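Single-structure report; data block below.
Of the protein chains in this complex, one is absent; all others appear in place.
Right, chain A next:
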Amino acid sequence: MGLFILRRTGLMLLTCLCLTFVVFFLTNLYPNLEKLAKSQGNVRMTDAQVASWLENRGYDRPMPVKYGEWLGVVPGWTYQNQDGDTLGRCVSITRDAETAPRFCGVLQGWWGQSTVFKEPVASVVGDKLGLTGRLMFWVMLLMVPSALVLGVLAGMREGSTTDRTLSTFAITTTATPEYVSGVILIAVFTSSAVGLKWFKGTATSAMDNPTFENFFLPVLTIALYGMGYIARMTRASMAEVMTAQYVRTARLKGVSFPNIVMKHALRNALIAPFTVIMLQFPWLLNGVVIVETLFNYKGFGWTLVQAAGNNDIELLLGVSVVSVIVVLVTQLISDIGYVYLNPRISVT
């Protein structure tokens, strides 16, 4: 098992490197840089001015070198301008050419400076990730158990009324995108139009002080969408397991129905949906973008929108790295969990 995790971690780092390089490459294409120069400097800059602006900030050098610097494996650039001041990648952190470190990249913990938030990327990403983490935690807490219960109840007696009702519900929720369900939920539960003013239509206040009132709707919006999908998977898997020979064996051994479901069917039925549930994590990050914007909850998704909209290259890179890591870590957990659930797979 240890070796397996080690191997997977190595693989993960490699994937991370490749993916970040791709993102780095794309965000550092010249048109992007030009846009950056013009938005940071002056919109009416000439081409020559743009070039020198970029040169002053080290953007004009070969892509691999820049990537290396960003990673922190190549010494940061330095540049002597006309005034004799030493500029440099690492100098901008300490504002003093003498004490500046030679390397300053992701590995040293320096993720760059966000142009939108005027703050180091690391702290922006950290804060926002915390906020989104909280959102996701509640989403999972609501979504996974209810989806499993729904799926198991529906699949345990295939074709029954319970099955049909629950399945219809599940299909409806998956088929309704967040921007629709979110709007409907806001309209129904917060506006005076319907009159049920149970919840708040914005979750901005939840960033400092989450309460049931200001936080439930965004959580529900994301959970509803993901829930249908997991429930469908669980139902299909459960229905199949319930017709398996070994379930008949259990029945003919005299095991009672609740025990058949709990002891014999459940674990087998969860093997297939488990991977799906784990895949939901990275995928929910997308839904988060919509919901955070809709409810004005300034989390990770919202930050991503800001970074992309304002051409904030360093922030965009930081966000990408974190997303990639989240995806890969959930994959690792998913594989380990799968091995644990399914005795037929061994890693030794």
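The rule is short, and it goes like this: contacts are C-beta pairs under 8 Å (C-beta built on N, C-alpha and C of every residue); 3 or more make two chains touch, one makes a residue touch a chain; residues count from 1.
Throughout what follows, contacts and distances are computed from a predicted model.
UniProt records the chain missing from this view under the protein name "ABC transporter ATP-binding protein", selected from "Succinate dehydrogenase", "histidine kinase", "Formate C-acetyltransferase" or "ABC transporter ATP-binding protein". Among A:R102, A:R164 or A:K263, only A:K263 touches the chain left out of the display.
Where chain A meets the omitted chain, the residues involved are 4, 7, 159, 244-246, 248-256, 263-264, 267-268, 271, 341-345, 347.
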